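== chain A ==
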Amino acid sequence: MNRLMVNIMFAFIWMFLQGNLHLFAFFEGFFLGFLFLFITRKSTEPTPYFTRFFKVIWFIFYFIKEIIVSNLKVAYDVATPGYFMKPAILAIPLDCKTDLEITLFANMITMTPGTWSIDVSDDRKTLYIHAMYVDDVDTFIKDLKNGLERKLLEVMR
Partner candidate 1 sequence: MNLVLEIIAGILIVAGSIFIFLTAVGLVKMPDLYTRVSVTTKASTLGVGLVIVGTAVFFHDLAVYARSILIVIFVFMTSPVSSHMIGRAGYLDGASLWEKTKANHLEGQYDLKNKSLKNYYDKKED
Partner candidate 2 sequence: MFFAVLSGFIVACIVPLIFKLNRKVAGALLSILPLSLFIYYLQFIPNVLAGEKILTTFYWIPFLKINLNFLIDGLNLTFALIISGIGFVVYLYASAYLEKSEKIVPFYIYISIFMASMLGVVTCDNTLALFVFWELTSISSFLLIGFNHEQERSRYAALQSLLVTAGGGLALLAGVIMLGQITGTYEISQMSAFHSTIVSNVLYPSILVLFLIGTFTKSAQFPFHFWLPNAMEAPTPVSAYLHSATMVKAGVFLMIKFLPILGGTDLWMWLLGGFGGWTMLMASTMALKQTDLKRLLAYSTVSVLGTLTMLIGLGGEKAISAMIIYLFAHSLYKGALFLTAGIIDHETGTRDIRNISGLRKYLPVTTVIGVLAALSGMGIIPFIGFIGKEMLYEATLLSGEYSTLFITITVISAINIFAVMAYSGILPFFGEYKSPAEHVSEAPFQMTSGPIALALLGLVFGLFAGSTVDGLTNKALQSIFPSASHHLALFHGFNLPLLLSALTIAVGLLFVFKRNSLVEFIEKIRIPEFFFPSKWYDYAFNGTLSFAEIQTKFLQNGHLRYYIFTILALFILLVGGSFFGFNTSESILNAFAISIERSLAGIDIYDISMLITVLIASVFALISQGRLSAIASMGIVGALISLIYIIYGAPDLAMTQLSIETLSVILFVLVLYKLPRFFTYSKLKTRIRDLVIALAFGSIFTIIIIFVSAYGKFDSGLSEYFAQTSYLIGHGKNIVNVILVDFRGFDTMGEITVLAIAAVGVYSLLRLRKQGGEQ
Partner candidate 3 sequence: MNSILAMPVVFPLFTGIIMLFFWKHRQIQRIINFLGSTATLALAIYLTWYIKTSGIQCLYIGAWKAPFGIIFTADLLTMTMILVSGIIGFATSIYSLGTMDETREHFGYYPLLQIMIMGINGSFMTGDLFNMFVWFEVLLISSFSLVALGGERSQLEGAIKYVILNLLSSSLFVVGVGILYGITGGLNMADLARKIPMLPNQGIVNVMAMFFLISFGIKAAIFPLFFWLPASYHTPPAAVSAIFAGMLTKVGVYALFRVFTLIFVTNVAFTHTIIIIIAMLTMLSGVLGAASQMEFRRILSFHIISQIGYMILGLGLMTPLGIAGGVFYIFHHIIVKTNLFFVSGVVNELKGTYLLKKLGGVLKLYPLLGLLFLIPALSLGGVPPLSGFWAKYTVAVAAVEKGEYLALAVSLFVGLLTLFSMIKIWNEVFWKEQKAEFAAEQQALRQLPKFKIAMMFVPIILLAAITLFIGLNPEPFLDYANEAAQQLLNPSIYINAVLGGAQ
C-alpha cells in the first residue's frame, strides 16, 4: 500500500467518524491524514491497489470462515469436560518478507483461536507459534504455510 492509499483510507475513516458522507468531510479527512502521515512519515513500499481489490474481499471471507471454524473447535473443547487438545510450540519458516507481511501473518494466526504467535526470530525467517491442536508437527506447519500464508501473500503481492 502506498502512502496515497493510506491517506485515502484515513479520509474514509474520518468520514465514517463524522457520520456524514459528504465530499467535504472526505477532504477534511484527507487533509488530516496527510498531516499525520507527514508527522509520522516513514516510507512504505508501494503496491498496486485496485487490482487486488477482489482478492482482498475473498481473503476476508476466507479468514472469517477460519475464525468461525476454529472458534467452534475451541468452544467445544472448553464446553466439554476433559481436553482434546495436543498443544505444541512450533517454529514456522517464513516466506513473508516485509514487516507488514510478517505482522499480518502473525496476527492472523493469533486471531484464529487455538493458535497464536509467540515471537519472530531476529533474522525474520522463523515465526514461533503456539498451537492447541497439533496432530503432527510437520503437517501442521505445511497446512499453515499453504493455507493462510500463501493466501495472504497472494493478496499482499
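Keep in mind how these were chosen: all candidates are chains of the complex that A comes from, given by their letters.
The working rule: contacts are C-beta pairs under 8 Å (C-beta built on N, C-alpha and C of every residue); 3 or more make two chains touch, one makes a residue touch a chain; residues count from 1.
The structure displayed is predicted, hence computed values, not measured ones.
> All of 1, 2 or 3 sit in the same complex as chain A; which one actually touches it?
It is 1 that touches chain A.
> Candidate 1 touches which residues of chain A in the complex?
13, 15-17, 19-21, 67-68, 71, 74-75, 77-79, 83, 85-91, 93, 106-123, 125-126, 128, 130-132, 134, 137
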